[in-house]
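A short worksheet on the structure shown next.
Every protein chain except one is present and positioned as in the full complex.
Coming up: chain A.
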Amino acid sequence: MSYVKGLKCRECGREYPKEPLYVCEYCFGPLEAVYDYERIKKKLTKELIESRPENLWRYKELLPLDGEQTCGLNSGFTPLIRARNLEKALGVKELYIKDDSVCHPTLSFKDRVVSVALSKAKEFGFNTVACASTGNLANSVAAQAAVAGLKRYIFIPANLELGKVVGALIYNPILVAVEGNYDQVNRLCSEIATIYKWAFVNINIRPYYAEGSKTYGYEIAEQLGWKAPKHIIVPCAGGSLITKIWKGLKEFKALGLIDRLQTKIYAAQATGCSPIVTAIKENAEIIKPVKPNTIAKSLAIGNPADGVYALATVKETGGWAEDVSDDEIVEAIKLLAVTEGIFTETAGGVTLGVAKKLIEQGRIPKDESIVVSITGNGLKTQEAVVEKIGKPIKIKPNIAHFEESVKI
């Protein structure tokens, strides 16, 4: 049933077989799955997709497996919410939240990529999986590998939020906390991957793993009634999600599943770690790495692997980029909570904060459709807000003390 022809270098075009490879041997460019779109076009219709269960595998012809999916069978197809209260607060006409803070099973968009990565790792016959992670990926690999009966090594920066550490440990992985930032964890994992032949989901399984992010874009288009929005704001860490959302929308257009594609895509980062945003604002060709310093730890990648492609996506679509301070992140988290009842993590605060800024700047017009990408859950990053929200009013269990203490 496979619609994947092989892998191909994004830079020099050299072709490779479907194996656990991730970089071109010659120019070190990233490898990408190549599909047989002619055959997919004959098979994949709106009706077929709509007839399938509500999870990310409804688009399986556009995902890089050879056989049937075996992991993440209930992941994806998260709500796309018309955010009427937030529209009023921001003074815009049509705004949606694509809410992966409730993705199954570990409450972030990483469940999408891990579903694909682990299904592929099993196809390859690996019995051990691993990842370098700022938390969300750790949670998803730990959970889904447990279900799949795979041995799992998870590497995280030692200073991670408690919610993300607990959210990994509960699935009983081998959790390694590295004294250093994510970029150091990632470099170490690249070194480990040259010695131990494990399925590192974001290293040697990366060409397959990354394709899972396309489903976030597919779902936005399907849930809008088979059309693409005018504006999408996407949080950037490594720069893969923004690149793949755009790829997914272009595929839908090429397959005739949407008629028009005039979407502008915007990159969102925290000011304390904004190498991609800086490059866009300065119209630079290369990404200058930085040392991250922000509460948005899930976006704290100073050396983004797909940075140049994130840059290209923003340029190609005519979008833009912006960054927000830690205070603005917290304010945006609170704004989303009190308007739409969604408690997002710091990355979501970055995305909404940036959306607000771009609307205020006039970069995003107030009368066009806007989608804000919410990719993770606030219960995992409580440290970021705990000192900046109210406190419970403690009272004795009687009416008098209640009326005395609580202003009604």
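Remarks
Basically, contacts are C-beta pairs under 8 Å (C-beta built on N, C-alpha and C of every residue); 3 or more make two chains touch, one makes a residue touch a chain; residues count from 1.
Operating definition for what follows: contacts and distances are computed from a predicted model.
Per its UniProt entry, the chain excluded from the display bears the name "Molybdopterin synthase sulfur carrier subunit", taken from "sn-glycerol-3-phosphate transport system permease protein UgpE", "Extracellular solute-binding protein", "Molybdopterin synthase sulfur carrier subunit" or "Sodium:proton antiporter". Contact with the omitted chain, checked across A:7, A:210 or A:268, is made by A:210. Across A:110, A:214 or A:264, the single residue that touches the chain missing here is A:110. When the missing chain is restored to the complex, the residue among A:30, A:292 or A:378 that touches it is A:30.
In the complete complex, the residue from A:111, A:183, A:211 or A:251 that touches the missing chain is A:183.
Interface note for the absent chain: among A:219, A:251 or A:306, the touching residue is A:306. Summary of contacts with the chain left out: across A:13, A:289, A:318 or A:365, the touching residue is A:289. Residues touching the missing chain, restricted to chain A, are 11, 22-30, 110, 132-137, 180, 182-184, 186-187, 189-191, 193-195, 200, 202-204, 206, 209-210, 237-238, 240, 286, 288-289, 291, 298-299, 301, 303, 305-306, 308 (touch as defined at the top).
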